[in-house]
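Report on one structure; see the data block that follows.
After this line comes subunit A, so read on.
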Amino acid sequence: MNLLSLILLPLLTAVTVLLCRGGQVKWVAFAGAVLQLALAVALMVAYSHQRAAGNIAQMLFQQQYLLFRGVNIGLHVGVDGISVAMVLLTSLVSLAGVLVSWKIEKMTKEFYFLLTLLALGAYGFFISLNLFVLFFFLEISVIPKYLLIGIWGTGRKEYSANKLALMLMGGSALILVGMLGLYFTAGHSFDILSIANMPIPANTQHLIFPFLFVGFGVFTAMFPLHTWVPDGHSSAPTAGSMFLAGISMKLGGYGCLRVAVYLLPEGAKQYANIIIVLSAIAILYGAFATMMQKDLKYMNAYSSVSHVGFSLLGIGMLTQTAVTGALLQMVSHGLMTALFFAVIGMLYDRTHTRMVGEMGGLLKVLPFISTVLFIVGFCSLGLPGLSGFVAEMTVFVGAWQTDDIFHRAATIAAAASIVVTAVYILRAVAQTTMGPVKNEQFLHLKDAAWYERLAAMLLVAAIVGIGMAPGWLADLLRPAAEIITNRIAGK
Partner candidate 1 sequence: MMQPGLYHILFISTALFFMGVYGFFTRRNLVTMLMSLELVLNSVNLNFIAFNKYVWPGKMDGLFFALFIIAIAAAEAAVAIAIIINLYRNHKSIDVNDAEDLKY
Partner candidate 2 sequence: MPNVTIIALIVLLPLAAFLLLGLFGKSLFNKGGGIVATMMMLVSAVLALYTAYQYFFVYGSTGGVYHQCIPWQITWLQFYNGLSINIGFLVDPISVIMLVVVTFISLMVHIYSLGYMKGEGRLPVYFAFLGLFTFSMLGLVLASNIFQTYIFWELVGVSSFLLIGFYYNRPSAVAACKKAFIVTRFADLGFLIGILIFSFCANTLDFSTLIQRLTATGSNEVKTAATYSFMGISALSWGAVLVFIGGAGKSAMFPLHIWLPDAMEGPTPVSALIHAATMVVAGVYLVARLFPVFAIATPGVLQIVGWVGAVSAIIAAVIACTQTDIKRVLAYSTMSQIGFMMFALGVSNYGGEQGLGYTAAMFHLFTHAMFKALLFLGAGSVIHYVHNNDMAAMGGLRKQLPITHITFLIACLAIAGIPPFAGFFSKEEILLAAYQHNTAIYYIALVTSGLTAFYMFRLYFSIFWGKPYENHSAHRHGEGGFVMVLPLVLLAVGAAAAGFIPFGHFVTSDGSRLESSVHVQFSLLPVGLALAGIFIATWMYKTDSDRPARVAASIGGLYKAAYHKFYIDEVYVFITKKILFNGIGKLAAWFDRSIVDGLVNLTGTCTVAISRGIKKMQSGKVQGYALYFLAGVIVLATLFIYVWK
Partner candidate 3 sequence: MMNGSTIVFYLLALQTLGGGLLSVTTRQIFRAAIYLLFSLIGIAGIYFWLQYQFIAAVQIVVYVGGIVVLIIFSIFLTQQTGELLPKQRLGRKVFSALAVFCGFALTIVQIVQHKFTQANSDLSPVTVADIGKSMLGTNDGGYALPFEVVSMLLLAALVGCIVIALRSKPETT
């Protein structure tokens, strides 16, 4: 398995998209996305195969090329369970994103180009084992987001795009500083695996950790640096929102874990309590804020803040189970929120409104879309059998392992959000799909087209798959999480 193909394939797709014309564009993008998915699945299979064969290296399929000799910067790729899961997530969401954008008319070529670029950035990010390259891919994704929102967005798109770009840039500025700090304290190397073997003094870790964690925290919408999320999502086009919430926010969480926590275990210990407090606040506060939203996209954006809080909470708890839960939550939330945005987009395309109050009774006219909305809603509120449940429960159980009143209180606060979540999800789902049909014009709406169905079913299948049989995913993630938490535990 050559990991570089994960970078080259999207690159090839992007270039091909630029070269072909008119109606071919979306087919090329589609084909590319399908191939990416196939590749991701192949990676998963190959990975499991290797593991089953007893390969116990921390990272598999490693490849290393020195690019900048004097500064010791090189391309170093490799995957562990976490990366594999994230790559799968990315490929799924990007395929769905391509599909739901099928009818986009304005600057089609540019749209698909940017979309593919985003996916490229995410793949590269998840497989990088060199901080520099990782940062490179992280940054790559900022501008496509900006353009996607600014050009194809709705509402206050310029404002939102700007805010997003600037806040994310702020995050990367912090990451950059932290990264350079690591570079100089860890023997002039950006290589994650070799930094991990370097003894970094505790007070240096305490100094660098906040930079890295907060920096990645901005990407993952850590409270109180989440404010780009509501605006960004609400203005973005459907596929843009899907990517933003489904993949981009995961970049941050992955970074928090892989870079900040893994490389700086002492720092993680030092700041764990702050992380926990912030994420517990985010979970509850996000949920309560969601309750008041009238716009579906704002709603999902705030609920993302709340849900992502679970990831950060899990990371902050620093136990193997909680971290596994955090990772599960990242995957689950990625799928779920992408699906949610896809559905919102489908609704908006038809009703031309995203206001909950203006819809109603859509189950009658749009049974498919409404059903998907139900499913995604249930996933969001943590219904067993869907992926959200698995992730949240793992986080809770993991969080409960640390037995002092502070961690307990945080866990209970976080758990309390499942009620609030139920309130706002049901309110939204019920108001849009149930009740009498609010608007006469809605009666003539057409239910989802084939591409929309395909996109939705793809994600639903993944959500249900994880929800029904979480074992394989958890088994994929757990050993990798264990390596990270063992470092913290000092093993």
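For anyone wondering why these and not others, all candidates are chains of the complex that A comes from, given by their letters.
Just so it is clear, a contact is a pair of C-beta atoms (placed from the backbone, for glycine too) under 8 Å apart; a residue touches a chain by one contact, two chains touch by 3 or more; residues count from 1.
Small disclaimer: the values here were computed from a predicted structure and weren't measured.
Enquirer: Identify which of the numbered candidates 1, 2 or 3 touches subunit A in this complex.
Expert: 2
Enquirer: In their shared complex, at which residues does subunit A touch candidate 2?
Expert: Residue positions touching the partner: 163, 166-167, 223-224, 226-227, 230-231, 285, 288-289, 291-293, 302, 320-321, 324, 361, 363-364, 378, 381-385, 389-390, 393-394, 396-398, 400-401, 403, 405, 411-412, 415-416, 418-420, 422-423, 426-427, 430, 433-437, 469-471, 474-475, 478.
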